[in-house]
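I'd like to ask some things about the structure below.
With one protein chain held back, the other chains of the complex are shown just where they sit.
So that you can tell them apart, the chains are marked A and B in the order they are listed, and the count of residues begins at 1 in each.
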């Protein structure tokens, strides 16, 4: 009967969503060859290493640092004191304040528990020492395999910030640094679009002479710079993070960013057949004392995105925005442009109530033609909770939507459900980057 | 006991909401006398006819065209090619892409299935040919009766665009063109408010001499134009669609739109006792290649609406806005002005998750003093799904609200529930237009 049918469909959807491998399109994770600051079995610690993992990194995630400074504010434990503490002492402080002195109900706290549990550790023990000992015994590369297995992530997309000295030098020193098939590269170059004069100075230093005026030789050198680095990181797309104030009116609107986009970035990407990802709405460092935790959200201009999609039909654009109040218009914008792919519930939006409303709205407006989530993981094991929590919500939404159409007499087969879920978790992305799913 | 009581009330509410005839206050539907491009039994096809109906129209609805260009983008099947295809070929393409290649979970896709099922066709068959044969056998006027019966629509309000040549000439050629009691007329004149200079030129051509300067004779002639056309279409209200950038500061704010409103439109409507409807927030043609599907949403200025309601207390205003982010303030604005009636969940808002949040918010802020929905149907049979889907959500909201007040000991009778539902579906509207419910 109808109830049994609904239950059967729901069970298939849940299974499909929970088991479907996902190509995680945006993380801040790296292979062990980029070094890791954590203590581990089998790899010496590199204090500036880029791969973060382990329980102390999970606990000192900047989301939790921010929450801790609410309950023990600067007036009680100063920013300076906190930052001078060892990572383990910081983690102890956060654990005590956010998990023991009050219940860990925020999404970021809950994420730590979900992660520990999935790794076979028991959050009910509340035994930080034991968790630490377990992590110290892991060998990074095998641990990555295990985390990918547990989170159902088939490939991890990096964010390769070419203007970051620490990262850039690692690429230059070791051309094989990223020779790890579990990871895919993304060239990220915020200063190029956000601050051309500063970027031009750096390009010049790096052998790509460029002037503030962005004259023709500068354009050519900047393009060569992009091409070289796209090759070096084998980038599957390029990306920038843009502030809420970002505006694009036209190539001739008189801003550096519009000129850089129209003369340098978009022509190169069109030629290379690579999408351009824009993450818009993060306002940097409203509280510098919080460091990585000090950025804020702001409303962005969706019209700038539709104008880019319209003016550059030979480019493909990924776009996510940070403000809740941009989500409806951004989803509508995607209805207007086939070369615009909305993705993810970013950062302050990656909370159950918001993921639910955004995903529901997107399915209603866009069907299956979007990318529901990325993890944005900065610490390896966050893959586990970010995907576990999101999968539950995505499954709930799909169950409702299949139930709605089944009520009309339409019948959806298991094969169709798995096909649909594959589109959301892998197919839409791999098709947009024109690369086969892993 | 309490549970049984809650269940009994819920059953009454559901029955009341599902069976209550609705006066649909905004559609783009017409009587068969305006011609129909579809093949049918008993009426010759008119390629420029205004009444759209049938499965090919349902499938080529611009909502679905937009969604199709996301999955088969311009790069794969160009806009030009698509628009050159026959309606049936377009429909085949859309059916294949949105219903067969992936599941039809978007709200617009689901709507097609709901409609087919209600008409007695089986969506489970997935047999487009069969659906087509059934529609070809229908006689338009009888089909309208049937669709109205199935959707519970007691009267269909048209949108009579006087600046549209195709439509205007039909009115001029045949004064009886709308002599169909199932339909009510609404005079729509966007150019008058949005682009006075262009409108003035047309008015002059049509025998109502008007100048760009909007001098006194222009005012008088424009008023006469409105009066003549209000009479011709027996308009029960007048309407415009306005862009997100619409602003009204005062009659003397220096804009054409404020002058046209304060000197022409609002005085005529006050004299005639007719409401003025403003649909605000649609940004035209951000992607012209998509034609009807190329419009976008934008945030509008609710303060302009409250100023109009305040400055023109002798006028009555209907208002709906397209941006989700305007809905809360618009509902609050309605709390401030008894001559402001909010209505409907428009276009990109007509999706279950948004209809639910908007309806809930409105009941909480406004009680029963608003108009929860209009269909905006462009294709006759869309009446079926737009009302079916909305009725379910409205019933859910009302059930919760009655349950809340019954928990205090308040007892709501069946008669009261039916009275309340009638207000929402018919009474508030008929009272605002000062016309008896059909």
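Keep in mind that, in the parts below, contacts are C-beta pairs under 8 Å (C-beta built on N, C-alpha and C of every residue); 3 or more make two chains touch, one makes a residue touch a chain.
Everything quoted here is computed from the prediction, not taken from an experiment.
Visitor: Which residue among A:13, A:128, A:222 or A:290 touches the omitted chain?
Guide: Answering carefully, the residue with contact to the hidden chain is A:290.
Visitor: Using the document's definition of touch, tell me which of B:138, B:160, B:306 or B:351 contacts the absent chain.
Guide: Answer from the full complex: B:306 touches the omitted chain.
Visitor: So which of B:24, B:190 or B:357 would be touching the chain we can't see?
Guide: B:357
Visitor: Could you please point out the subunit B residues that touch the chain left off the display?
Guide: 303, 306-307, 309-310, 313, 325, 328-329, 332-339, 357, 360-361, 363-369, 398, 401-402, 404-405, 408-412, 416-417, 419-420, 423
Visitor: Even though one chain is hidden, which residues of subunit A still touch it in the full complex?
Guide: 66-67, 69-75, 98, 102-107, 109-110, 113-114, 116-117, 122-124, 126, 283, 286-287, 290, 293-294, 296-299, 323-325, 348, 351-354
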